[in-house]
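The full complex has more chains than appear here; those shown keep their coordinates.
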């Protein structure tokens, strides 16, 4: 039916790997940040909020470039990471994870923040009065009730990661088997005349992955809705 | 109003030329859209209202020619360029651009070039590397970038130990050392063709002529292009 | 037990309360919007007073001066919320176990199965709160609070939407909890009978102010409480001298301001006692003259002091030696052509009187 060439297969698996990792690493910070912004007022909140949105506002290429400035081997942080831990992010798939994670972070935070802000604070109070510590209350009440937002955030982040191009190619380049994700591969093909047929195949792969992910998340969502007693 | 579609790598020169032109010619206004040659070609293919197309490689001009979108008579070579090997400033790597040496042994780190599969500068670079017999060894170190600017950037920042870029780029950057120029015959000629499009307005001719004027040549040379 | 002196401003509602409770169970009584739930929230640590302090025994829960504010989970105070506040993502069982699981085994005072039986919620265990009826929610909320085995229990109208059968089952249980487990409580209810079932100690609050706190009899005597007695269902309170009992006719005979009244026979009071009785304003009828051949035992002469017309009734203030309130229908008011200063007879059935208690 649809036989994948090794290059296509590699791009697909890489895209999946990077997107999943990306969602994985921003999930916890995203929940924390969403909660912080939804439930707390503090000095500099607006600034933090603004900074969080920057990856969305700046052209992706610029974000990639800034990442390079910071985390490249010559970069301020990158140098340190390299010297201390022998970690190089630029030009490796880990860097791609970082880039896509950064690009999807605002989407994750915003969704979670939205859903946490819609939770009735009295339920948290009830939990506290039943003996739950602040932390325990967060994990047993706030977090479960924020699940719709967490799902939405994860879907948006996963989709965005799958499609991320600008920051990735700028920060980690376009190296086959290492950083050439589906969008990069597609880009490669449409840059040459006659590449369209190949690009189309890759496009179809992207779409299939995205639709599968959405179908899957749709199932989880329904479960969550039943579970949260909305249906 | 004349709309020029020009490869992004010519943007500083073309911008300046347009400015001059707009100042000297009152009744015609020139506007430019800069993007990669492939994007521009596809846009023209899709009916973009372009009058003049300056491509960074003959391939995309050929593509449009095949689609019968350009006036073949007006197609000519506007600029030429060279590709050079660069390193971050002060690395002092000495290498002769001959088969005897092996680049891979000399550089410790990545070699940045435009994506060798599709970015013109990458394609030229790959040809040259193959001609010089360096390709096989250096391949694992190659980082394909989106365009030549990205490659230059990476070298400037020291992220890559070396890079292959147009001499125009190397020329204007103070942060890199040009350590070798690839022999002209090691790759297909680097040509920026220009052509008027079939749908073009009449006034486009005037600007097309201006592009070949002495004034324009001065500007092109200022930014490192050759006009042969 | 609980003592406090707190102040809180919320919009234009101002709460200033100060009292000390020394009985295991105290009823908190007050009209709608008087600040009961707010007070309860402060005790539980869910609302922060602007000023003042709260103590449970020797434990400082809150003290604005000393910057003490114990977090709710450290207060060991359980709350049955007026609107139950069940966790929507947990099944009924899990809601019940929420506090239970967070209580060390040794401190547990109830077993889940026992509470489930008492509250008759065995068939609901797997349901999610959204699938419960109003009364079912209230029962689960009560069970959840009990199972957390708090050291102090705050109940905010816990039986408001339950039927008599369940009330009659849960109230005695709460009484037993109080007696046997010595679990102190504050119990909010609009039903004085419900409260009296558990305790005879009351705090009466109105518009954010404590009008009285202490033994039921003492509280209802307080001048301030008279104003809100209406909302307690105790509009007219008279202090009377017990003259004697007529066992034959089944009456206790009392005297109030020169009027002789026949009340249902009681054995709680003896001749010579001075005690309080109450009569609802809408259980008194009015006649312009003394009427013969009627089963109503008491006909007390009085003078109309004022008439206040409301939509559905007219409230008369009548002086029968002491002022009492009588509600009649507007129709009756017009037919009798009543006016200020008119002399009238108040007709009161013996059974309409309730004994409140003795003056000690």
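The letters A, B and C name the chains in turn, as written, and every chain counts its residues from 1.
In this section, a residue touches a chain if its C-beta (ideal position, glycine included) is under 8 Å from a C-beta of that chain, and two chains touch if they have at least 3 such contacts.
Please read these numbers as outputs of a predicted model, since none were measured by experiment.
Trainee: Each distinct chain appears once here, so what's the real count of each in the file?
Mentor: Here the complete complex works out to A x2, B x1, C x2.
Here is the rule we use: only the chains that are shown with their structure count from here on.
Trainee: Using Cα averages as centroids, what's the distance between chain A and chain B in whole Å?
Mentor: So the centre of chain A lies 35 Å away from the centre of chain B.
Trainee: Based only on mean CA positions, could you tell me how far chain A sits from chain C in angstrom?
Mentor: It comes to 57 Å between the two C-alpha centres.
Trainee: At least two partner chains per residue is the criterion; list those residues in chain C.
Mentor: none
Trainee: Scan chain A for residues touching two or more other chains and write them down.
Mentor: Residues of chain A touching two or more partner chains: there are none.
Trainee: Using the touch rule from the top, collect the residues of chain A that touch chain C in their complex.
Mentor: Residues 122-123, 125-134, 136-137, 140-141, 144-145, 147, 227-230.
Trainee: Over in the complex, which chain A residues touch chain B? Could you list them?
Mentor: 61, 65, 68-69, 72-75, 90-91, 169-170, 173-175, 187-193, 195
Trainee: Which positions of chain B touch chain A when the two form their complex?
Mentor: Checking each residue of chain B against chain A gives 36, 38, 41-42, 59-60, 62-63, 110, 112, 115, 117-119, 142-146, 150, 153-154, 157-159.
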